[in-house]
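The complex is shown incomplete by one protein chain, all other protein chains being positioned as in the whole.
And now, subunit A:
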Amino acid sequence: MLELRDVTKMVAGEYHIHPTSLTLERGSLNVLLGPTLSGKTSLMRLMAGLDRPSSGSVVFDGKDVTGLPVQSRNVAMVYQQFINYPALTVYENIASPMRIAGKDQQTIDKAVRKAADLLKLTPYLDRTPLNLSGGQQQRTALARAIVKNASLVLLDEPLANLDYKLREELREELPKIFAESGAIFVYATTEPSEALLLGGNTATLCEGRITQFGQTISVYRNPADLITAKTFGDPPLNTLPVVKAGTIFRAGAAEIAVPSHLAHIADGPLTIAFQPHHLKRSMEIPAAQALTVRTLISEIAGSESFVHVAFGDARWVMLAHGIHDIDPDQNITLYLDTSRLMAFGPDGRSLAATA
């Protein structure tokens, strides 16, 4: 069990990590989700012991490890850049943590071949890392993390620099590979879809703060505040400032009927938000609210289309299946699934969310 107790990291008088407390259970898969510069890497470096927190403590299995050098901790880390030892062969690269630990030759050989087999590196064991493709280099780094059998495995956007196919493949395999070891598995990513695919727990980060930590799906469905909802929005979350008056949200001249799950909110100004795929071209569900919007541009991405529209001053994106090639600057009617509406108060806190 890894506990961060009120840790902070200050660099040159600025908070890189605001006071943060976080508890990660043994054998759990934890995703750190946030845009670049949100503090994912800083947080991981604190967990690994590469950096010392400016205040607070790091506790591992009930033992305070705050000032402990990284060599004496049982951690493994894989960076976004492909980091290997260029002077050593792939075999020696993978074997290196075990050589340092003083394992015997037979154990090392067995573990290296098993890891290489798992990550499809067997044909390249005699090469040096710089003679491999990017994907193979990153798999070498991952293999090294596997053989170490660490109790804390930190992966800092490990798949960000890989090509699409390989990324999908590895994303599926990684949690399985590390799940066997019972290690605490921490995975940093900027992509909400990656967090959803990995499952487990997610901590959303924004500007050095953890905005919410919980089961990935429940964080996605019930964000505690607007920032979390925005962090998890891909394509970006659609928002609209409105004023609630009885059973109606007013936004300028437009009116949206208040759905039943938001009926209890007190009247007044607030922000409503919804995911792009809850905006539809046709009325498929009874709770849909018709809205007249002006089209700006539509992007077609294979089997999906992103239609950018303007509703008053707000800019929205509609994610629709199939090809929707709509001419710009037209007024069209879209249907909003109001049963999925989220509402946030003026302070950004969630007022109620979809069930």
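Please note the rule applied: a residue touches a chain if its C-beta (ideal position, glycine included) is under 8 Å from a C-beta of that chain, and two chains touch if they have at least 3 such contacts; residues count from 1.
Everything below uses one rule, namely that contacts and distances are computed from a predicted model.
You can't see one chain of this complex, but its UniProt record names it "Glycerol transport system permease protein", from the set "Sulfate adenylyltransferase subunit 2", "Glycerol transport system permease protein", "N-methylhydantoinase B" or "Glycosyl transferase family 2".
Of A:Y15, A:Y85 or A:F306, it is A:Y85 that touches the chain left out of the display. Among A:V58, A:V75, A:V90 or A:I227, the one in contact with the hidden chain is A:V75.
For the options A:L37, A:A101 or A:I300, the residue in contact with the chain missing from this view is A:A101. The chain not displayed touches subunit A at residues 48, 50, 69-71, 75-77, 79, 81, 83-88, 96-97, 100-101, 141, 144, 148.
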